[in-house]
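Before any comments, here is the structure.
Only one protein chain is missing; all other protein chains are in place.
== chain A ==
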Amino acid sequence: MTTLLHNARLIDPELGTDAPGSLLIAQGRILARLAGQQDTTAILAAHGLAAADVTLVDCNGKCLAPGIVDIGVKVCEPGERHKESYKSAGLAAAAGGVTTIVTRPDTTPCIDSPETLEFVTRRAQADAPVNVLPMAALTKGRAGREMTEIRFLMDAGAVAFTDCDHVVTDTKVFSRALTYAKSCGALVMAHPQDPGLSAGAAATSGKFAALRGLPSVSPMAERMGLDRDIALLEMTGAKYHADQITTARALPALERAKANGLDITAGTSIHHLTLNELDVADYRTFFKVKPPLRSEEDRLAVVEALRDGVIDVISSMHTPQDEESKRLPFEEAAAGAVALETLLPAAMRLYHAELLDLPTLFRALSLNPAKRLGLASGRLAEGAPADLVLFDPDVPFVLDRFALQSKSKNTPFDTQRMQGRVLATYVAGRPVFAQRKA
């Protein structure tokens, strides 16, 4: 099957361009990329194609970008399928323009053996319409004591290793795991945070937390965690990705580590890019995430770091929680927010605020995460997989959390005005989502 997506505004993060063009896709790949507005018959003729063999899709001048590669999605299988299954997460991803989800191993039980990983992979293949790449735990039971079977897990499909929000506190264990991972060529993702300083915290220390009387953590805890990890990277030379850098104080260390040639990249979450601590207001638990939302100064510093390429990746940090775990006093409530479907509209806030342009956004949403995981996707280049998202960056709507595909509805963007909507999502050239006509 051959498809021609024509009359599009191509957002190319690799070339850094935002210009009219068309894409010809066949056999799941991008066959040709054509600049400018060309006549469809001319394009077909040039490629020796008959009109009957080609599906024509008129993009009406809307944006066509490489599909989002989302590192750090929590699907609650095994253990808590009522919160999110591979089916619901897959539908949510497709509706959000996410063509590859890179799943977290912090399930119950956690994914720390090839056997559980195989179960997960099987479930994902059966149910999810998008690409699913699993991550596995770095230590058994995410307990920070013994490393997992990294080689076997890689053979079973693990693309990275992480204990998620559990920091491996024992530096000896962590340095050995990094050393061993390096010998396998494995990517280790960590949560930079000083666990002592952040113990029990539900907010970032500052005027807001002081007023609300919430146990809080100094933003310095993130820098301390990152400093420690960087020292261990100097020691081991491992391949490392920081899951979320959310504070200004952590950025110079990250920049220095990169300049010193360490194999380090960093992500941040869409919530830390678009919300700040004041959004918690009267203890709204849908705004409780981990690490906690930061000050406005931190948010702007992180946006700037993303623009300058100091931070590489934007993740949804999709964390489904049911109503019961959120309808509790703030301190007791579970952390996390669903975000697969709100990732792109929320990211458009940065575009409309003129903080980031679209190619820069898609560099962090699609290209960089794909590169870091060694994937061919995340690009609009000829030969790349036809994982694509067609979206209208301008269309306004009010978010209704009950309209989300995710089984859990814990989004901080509920009832908020958003701008930018996914029109269609393609995985390997196959349409997996199309916005219903309003």
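Keep this in mind: contacts are C-beta pairs under 8 Å (C-beta built on N, C-alpha and C of every residue); 3 or more make two chains touch, one makes a residue touch a chain; residues count from 1.
Note that in this section contacts and distances are computed from a predicted model.
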Choosing from "Thiazole synthase", "Benzoyl-CoA 2,3-epoxidase subunit BoxA", "Ion-translocating oxidoreductase complex subunit B" or "Aspartate carbamoyltransferase", the absent chain's UniProt record names it "Aspartate carbamoyltransferase"
The one of A:213, A:237, A:252 or A:309 in touch with the missing chain is A:213
Across A:85, A:131, A:162 or A:205, the one contacting the chain not displayed is A:205
Across the whole complex, the chain not displayed is touched by chain A residues 200, 205-207, 209-215, 282-283, 324, 327-332
